[in-house]
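Please find one structure pasted underneath; my questions will follow.
One protein chain is absent from this view; the other protein chains keep their places.
Moving on to chain A:
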Amino acid sequence: MVILGEVRTSLLHNSLPLPRDAVADLLSLRPGRQVTATDRPINRTVSPETVIGVDCAIASEPRVRARGIGTVAAHAVVVGGLVAQASARVRLEWTADRERKPWAHYARRRGVVEVLGGVTAEQVLAGYHRPGRQADTMDLGAVCQRLLTQVQGRPQLDHRTGLRTRPTSLRWTAVAREDERPSVRLHIDDEVQRTLQVVVPPDLLGEAARFCEDLALHDWLYTALGNVVGQAERDMAIGADPMGVLNAALSLLVRLWMPGAHVDLALRPLWQELETTPGFTESWDRQVAWMRDQVSMRTLSALQEARH
């Protein structure tokens, strides 16, 4: 069994973190359907699921003609009233059909795409992870982007930018294998694009999406903090004041760092794997310490100057 997914992560377009009730309102994208929220250790609110019908080619490597029919499932997530994510995924099921069935058949199976044609799971996985999307194939990124744009345009937001950050995108696949320990491989494709391959036992396949969203969140935080440090260094090099960007990042981003907090216990070992290599939390902590040092040194010297 195979799941393909993508998560796009960006800063919510609001000057301050949004209170939990406002987040619930923000993510009530479909009338009559409830959002789901957890508050501990930090608020995480998920919009109702939307499904989008697809009937399109599926990327593969080497390229084989393959058609996918079914629905993409997508939802939006807001963490800490501050970070917005859009997450789209499909579970692939191979079928011997040669024709499309009546839509009612696919509509009943939310988030399932049936694969027609002689393509293998390995070919689809390789096609999905190859750099640069094959033209005119199923595009989960576009689904994510539309959802994210919808959320970011909602009237609950003041549309003021508290901190300039870059959105990131994480493309993931999860494969179910019996009798295998869960494992994870993260690849940093470029500054904003990542690919992730997850292997889990079949009973945990449903939890994979949540893990990938959590990883995407932390990868985005990590990237954003790195860019803030870069901007601060650039400011310092030309004698400009880095305090604005440092303070904004410290007050907004730092308290969101909680790898694995929202992940099923059975999948937390995947985080431990990533903590060993490439090692997230340790270098996150070092960056935060550097930023705090800069802020306190500058505050101190400003105080001393004021006294003289």
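Rule of thumb we're sticking to: contacts are C-beta pairs under 8 Å (C-beta built on N, C-alpha and C of every residue); 3 or more make two chains touch, one makes a residue touch a chain; residues count from 1.
Criterion: contacts and distances are computed from a predicted model.
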item: Omitted chain, identified by the protein name its UniProt record gives, among "Molybdopterin-dependent oxidoreductase", "DNA-binding protein", "Ferrous iron transport protein A" or "Sulfite dehydrogenase (Cytochrome) subunit SorB"; value: "DNA-binding protein"
item: Candidates A:T38, A:T95, A:T120 or A:T161 - the one touching the absent chain; value: A:T161
item: Identified contact with the non-displayed chain, of A:T149, A:S283 or A:S301; value: A:T149
item: Absent-chain interface as seen on chain A, which is shown; value: 10-11, 13, 141-142, 145-146, 149, 152-153, 155, 158-161, 164-167, 233-235, 237-238, 240
